[in-house]
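Report on the following structure.
Just one protein chain is left out here, and the rest sit where they should.
For reference, chains read A, B and C in written order, and residue numbers begin at 1 within each chain.
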Amino acid sequence: MFIANIPLLPERGCEQAAQVDYLFYFISAVTGAGTALVFVLLAFMCSRYRKQREGEQTPRILGSHKLEIFWSAVPLVLFLVMFAWGVVVFDQGFDVPSEAPEIFVVGKQWMWKIQHPNGVREINEMHLLINQPVKVTLISEDVIHCYGIPAFRDKIDVLPNRYVTTWYQPNKAGKYQLYCDQLCGVGHSQMIGWIHVMEKDDYDLWYNGKRPKIDDGPTDGSLAWEGRKLFLKLQCASCHSAKGRAPILEGLYGSTVPLRGGGTVKVNDGYIRESILLPMAKVHEGWAPIMPTFANQLADKSLDLTQEEALIRLIAYIKTLGPGQTPTRTDKFPAPIGAETDPSKLGEKK
Amino acid sequence: MSTDSTSVLAHHYDTMEQQQGSARLGMWLFLVTEVLFFGGIFVAYTAYRIWYPEAFLAASAKLNVLIAGINSLLLLTSSLTITFAIHASHEGKQADLRRWLLVTIALAIAFLGFKSREYYNDYREHLIPGKMFYSVPEGEKHTPAQEFEEKGVNPHHVQLFFMFYYCMTGLHVLHMIVGIGLIAWLYILAKRNYFHHPDRYVYVEVTSLYWHFVDMMWFFLVALLYVAGSRQHFEWHL
Amino acid sequence: MLLAHGSISNGICKRGIMNEHSNAAPSKASYLLIYLVIASLIFLAISVSFMGLGQSAVFLNLLIAGTQASLLVYFFMHLKTADKLTWLIVGAGLFWIFILFVLLLTDYVTRQIAAY
Partner (left out) sequence: MSTMSALHTHGGHAAPLAGAAPSDNYLTDGYTWKSWLLTVDHKRIGLLYLVSVTAFFMIGMAAAGLIRYNLVTPSGMLTPDQYNKVFTAHGIVMVFLFLVPVVPGVLGNFLIPITIGARDLAFPRLNLLSWYLYMAGAFCACWALLSGGVDTGWTLYPPYSTRSQTNVAPVAIGIFIAGFSSILTGLNIVVTVHRMRAPGMTWFRLPLFVWAMYATSLIMLLATPVLAVTVVLLAVERIAQVGIFDPALGGDPLLFQHMFWFYSHPAVYIMILPGMGIISEVITCFSRKNIFGYKAIAWSSVGIAVVGFLVWGHHMFVAGQGYYSALVFSLLSMFVAVPSAIKVFNWTATLYKGSISFQAPMLYALGFIALFTIGGVTGLFLSTLGTDRHLHDTYFVIAHFHFTMVGGMVMAYFAGIHFWWPKITGKMYSDFWSRIAAILMCVGFFMTFIPQFVLGYLGMPRRYHAYPPEFAVLNVLSSAGSTVLGLGYLFPFTYLIHSLFYGKPAGDNPWGATGLEWRTTSPPPTQNFHHTLVSTEMPYEYSLPNAPKPTFSYATASGEPVKEEKANVH
């Protein structure tokens, strides 16, 4: 009765999990057969060729080239099949569907902060809509963490200063465990949480209860909208506008831009983040390297945002910027209270 | 087997060739471990150089190539003199042996003298990763960080270069000091007439292998640290 | 010789396999010649840094340093007259450095192209 409660396989929350399981079964079958063969042979030899009497004469067998080749080649072929199959399964983790909405996850000692594109913020819980593929972009605020969900058979180290991405398409409603798998200090084993995969109705109910309050201006309360607030507060549009001193950011995301000093770079989350924190690292060809760094100036206590959280909002906003959408500084969009309004002082350390 | 030869032969060897061969083989193997030791730091350097080529180039131009050149010559010359020392000991010329060992030590100490001078200059120019990098050196207007920022390179990456500069040259200096110690020990042995038996020349030879290796590593340090940058003009100062 | 099958009749009394280090060492004059070649390479290396080659200077400089190192190993460290085992050791050192560099830098060169 006690034993019957022991689970032997973790739950499956998505198709990817089944793919990993099939590969696991294959390797188990092959290695199980190999191990069984060795064990049976050992047992057979040990019983059949037990010493019968002292001074027994044994045949002088030195080896066999044919056998050596046989038992090198056969395992090698099987191992290579495992490798190839493993690559196929592994690759699925890279094929993010382009239409998948992006969820940001910020890890810190010792919690997971999950940020939905619609503006919902969660801690140590991630609510997902069934059958909806989502792209998950992760970053750490301090040391290396690891975002592991056994039910999705997925795991990814979360590094400081760098975005990593994975994606899931859950296909079974349920509540699945989330772990931090990389030692990150005293609270390592407390850095756990839950993934809730919900049917459409349940999800909507949950989401409507969580929808952020809309205070000022026309807004949908989304992550991008919060990014827009920051964009205005930080005066980004002073330079990044049609007549500005810096490249316009409309439609920039996903494009490839030429770099000063040769080379190109694809504009993705990582590049935008780097350009805000280290503007000199990869300068757009044709523009002077005049942008000051915004490192250590993004955290906003009044909005309860850390630097990483502010960055993902800015990125979410820049991603959505279409032609003609760059805000101009008019009375309609006044600089928020407390913002620096003199462009020459922008980016200075306070 | 002469009595003379058995007295220099350790108890667990059969022949002098075996003993000498073991000493040589041991040193060669040790040098392979040294290659991997320096290789580890070289590969770290290379990884960051691939990522931050501009910063490394700009930082390299700040190093004193004149001192590096003089030091290269000093070290190369010491490699030559220790080779002469092997010949002297192999031919049983003990006075020559002592003289060449002394010359080698003198050249090595001169190298360290120039190197200290260079470190001192770096210190005065605040080319040291950390807080000093962000403070204004005496007689200057800008901090090193500002200076590099004006050139359009990230001061963090420049500091990484300087970290490698200190680690690599520091390890090299450490190897030099060990080498000087070994050669000084040979000199003391020579004074005590240890090398009266020419077969013992192998210890001079084995030490010279180590010394040449230290020399060799220096050439790679020059290539990666000192002359890797583009210099606009000659700044000959010590 | 490495991995030689020692036969009983031949060299039975010799323990281990001796290296073939030759005592016919090169003369002082030939050392001086090598010394001058390496010294002139030092001048070449320093002048390269004034040629304005930018990022490609390092390849030329590594080539020069490699030449200097090879001359040192071959002549000053007597690899020229050393036995095969010593050559094998030098080769092993180079091979392992090659492994370290190639496999580690594979990551640094390709991580931008594809990684999580």
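The rule is simple: a residue touches a chain if its C-beta (ideal position, glycine included) is under 8 Å from a C-beta of that chain, and two chains touch if they have at least 3 such contacts.
Everything numeric in this text was worked out from a predicted model, so none of it was measured.
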In the intact complex, which of the presented chains make contact with the chain not displayed? A, B, C
Among the options B:L25, B:L73 or B:L102, the absent chain makes contact with B:L25
From the list A:G63, A:G262 or A:G322, pick the residue that touches the absent chain. A:G63
Residues belonging to chain C that touch the chain removed from view: 3-6, 8, 11-17, 85, 92, 96, 99-100, 103-104, 106-116
Which residues does chain B use to touch the chain missing from this display? 1, 10-12, 14, 18, 21-22, 25-26, 29-30, 32-34, 36-41, 43-44, 47-48, 51-52, 129-130, 154, 156-157, 159-160, 163, 167, 171
Touch residues of chain A, complete complex, unshown partner: 2-3, 5-10, 19-20, 23-24, 27-28, 31, 34-35, 38-39, 41-42, 45-46, 49-52, 54-64, 67-68, 71-72, 75-76, 79-80, 82-83, 85-90, 93-94, 142-144, 146, 148, 150-151, 153-157, 159-162, 164, 177, 179-190, 192
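Throughout what follows, only the chains that are shown with their structure count from here on.
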Measure off the straight-line distance from the CA centroid of chain B to the CA centroid of chain C, and report it in whole Å. 17
Using mean CA coordinates as chain centres, what's the gap between chain A and chain C in Å? 45
Chain C residues touching 2+ other chains are none
Quick one: in the complex, what on chain B touches chain A? 54, 149, 152-154, 156
Tell me, which parts of chain C touch chain B in their complex? 14-16, 18-19, 21, 23, 25, 28, 31-32, 35, 38-39, 42-43, 45-46, 48-50, 52-55, 57-58, 61-62, 64-65, 68-69, 72-73, 76-78, 82, 85-86, 89-90, 92-94, 96-97, 100-101, 104-105, 108-109
In their shared complex, chain B is touched by residues of chain A numbered 261, 278, 280-281, 283, 289
